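Inspection log for the structure reproduced underneath, given as C-alpha cells.
The complex appears here minus one protein chain, its other protein chains still in place.
Let's look at chain A:
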Amino acid sequence: MLQIDRWKRILIIGLCILGLGFAVPNLFYTRVESHNDAVAAIARTGVETPELAAARDGWPGWLPSSVVALGLDLRGGAHLLGEVRVAEVHKARMDALWPELRRALADERATLGAVRRLPSPEGTLKIEIEKPEGLTRATEIVRGFSNPVTTLTGAGQQSLAIQAQGNTLTIQLSDAEKAVTDDRTVQQSVEIIRRRVDEVGTREPTIVRQGADRILIQVPGIGSAEELKALIGTTAKLTFNSVVGTGTNPDARPGVGQVILPSAEQEGLYYTLEESPVVTGEELTDAVPSTDQNGLPSVDFRFNPSGARKFGAYTSANIGQPFAIVLDNKVISAPVIRQAITAGSGQISGSMDFDGANQLAILLRAGALPAKLDFLEERTIGPELGQDSIDAGRLSSVIATAAVVAYMIASYGLFGAFASVSVIANVILILSIMSVMGATLTLPGIAGIVLTVGTAVDANVIIYERIREELRAGKRVAKAISDGFDEAMSAIIDANVTSFIAAAVMFFLGSGPVKGFAVTLTIGLVTSVFTAIFLTRLMIIWWLEWRKPKELIL
C-alpha cells in the first residue's frame, strides 16, 4: 500500500489542481456570472455594446467559467408547481368531433333518421338517433373517425371508445388515446410555458415535467410567484368568432353550436357567438404592443398565410357585421367589420392598460396553453433572504472547517495536518464538481457541505486509529501505516455505501432543496473517500520517503 506509481501520483495531484481551477470562479461569483451573461448575450444578439464587452472582459475567457448554480432559496425567486387540467383537452376533442360527426351522420339520414346530441358528462359525446335499427350503421360511421393509437404498450387500440345501447351512442377517448393525449398536452404546456418565461428574459429558469400531469417552474430573480402566475397561469386562447347577438342574460339558451360569453369591457353584457371560430390564435405569427388611433394601449398582430386567407374571406363576406375577439372565454371587443381585411394583420384594443397590452403580446406570441393550470404549490423567496443565507452559510462553513482542522491537528499532530489538507481539498473538489456538473447549491446543500467537513475526516480517523493500534502492536512505522490503510479499507467502503444509500433515496424521492442536499452529500461522499485514501496517503508517503522515520508518535 505504500508504493504509488509516479503516474498515479501525478494523476492525484493533477485532479486536485484541476478541482482547484474549476472551483476558483466561485470566489468571483458576480464577476464570472456577468461574464457568462455577456458572452451569452453577445452570442445571441451578435451585437457587442461597450457594457457587454466590459462585463465579458471582467473575467479572462481562457479560465474555467462555470459556477455553482444557486438554488431559489439562496438566490431568491419564484417556484410554482402546476397541475395541467388534462381533462379539458378530452372535452375539447369531443366537442370538436361533434360537428364533423353530425355532418357524416346527416348524410345517412335515410337509415338513421334525425340525429341529436344529448347532454352527457364532460369529455363524452352522447348521440341519439331516431331509428334504433340504424345503430350498427351509425357505429360504423363513428368508427370511421377513430384511428389506431400507436404507443409502446397499447398497440392496436383505437382512439375512440364507442358504446352502443338502444338508440344512443356514447363516445369518448379510449384509455390509450387519453394517455397519449395527456402526455402531449403536458409536453405542449411545458413548451409554451418555457417560451413565455424566455420572452421575459430571466436567467436560467427551470421548467420540468413532474409525474404524469405536473409541471415544476422555478424562475430565479423574479419578484414574486404572483407575477409568475400571471405570466404562465393564463391560457391565452385567442379566437375570432362571428357574433349572433347580444343580451344581458348569461343563462339564456343559445342555439345549437352557439355559446354565450361575457364581455370583458362591460359588466352585464353578454354576446351570443358561433362556437366554432373563424380563425384562432394558433394562426398568429406575431404580436406586438402598440397604441390604437385614440392613443389607447392595443396589440398589433399578424396572421400566417392560411389565417390571413380565412380572415380575409370572412371579413369580405361579412362587411357591416360585428365579429368578436375572444380571449380565454371573454369577449375583449366586438368591432364592426368596415371593410375586408386581407392584409393579414389587425389590432386588438379595449379593456387593457399598457402592461396588459405588453403581457397579452407576450402570451399571443408564445401561444396558448392547451389546458388550464392549477397551482398546487407556490413559493417566493426574496433576494435579501437568499443573500443572508449565503452569508450565514459561508461564515459557518469557514468556522466549521477551522474548528475541525484545529481539532484534528490537536489530536493527530502532523497527520492531523495531512487530514486537514484533505478536508479542505474535499470542499474544493465538491465545489468544482458541482460547478462543472451544473448542480444546484441550496441552503440545505451548504449544510451538507458543512456536514461533509465533519464526516470527511472520518475515513482518515478510521485509518489513523488503525495505524495507532498497529504501532501499539509493535510494528515498524512503514508496516504499521501500510497495514493501517489496508485494514481500514473495508470499514471505509461499507460505511460510505450506507450513507450513499440514504443520499440516493433522498435524491429520488426528494424535491427542491432536499434534492440539492442529496446531490451535495453524494458528491461529498465520493470526494471524501478519494481525498482520504489517495490524497492523505500520498502526503504520508511523501513524508515517509523524505524523513524515513524510525518511530512515529500518532
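In the analysis below, a contact is a pair of C-beta atoms (placed from the backbone, for glycine too) under 8 Å apart; a residue touches a chain by one contact, two chains touch by 3 or more; residues count from 1.
Heads up, the rule we're going with is that contacts and distances are computed from a predicted model.
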| item | value |
| --- | --- |
| Missing subunit (named according to UniProt) among the choices "ABC transporter permease", "ATP synthase subunit a", "Protein-export membrane protein SecF" or "4Fe-4S ferredoxin-type domain-containing protein" | "Protein-export membrane protein SecF" |
| Given A:Ala104, A:Val288 or A:Leu385, the one touching the chain that is not displayed | A:Leu385 |
| Touching residue (missing chain; options A:Ile141, A:Ile337, A:Val421 or A:Val514) | A:Val514 |
| Chain A, residues in touch with the chain not shown (by the definition above) | 73, 81, 83, 224-226, 229, 374-382, 384-385, 388-389, 392-393, 395-396, 399-401, 403-404, 407-408, 410-413, 443-444, 446-448, 450-451, 453-455, 457-458, 461-462, 465, 468-469, 472, 487, 490-491, 494-506, 509-514, 517-518, 521, 553-554 |
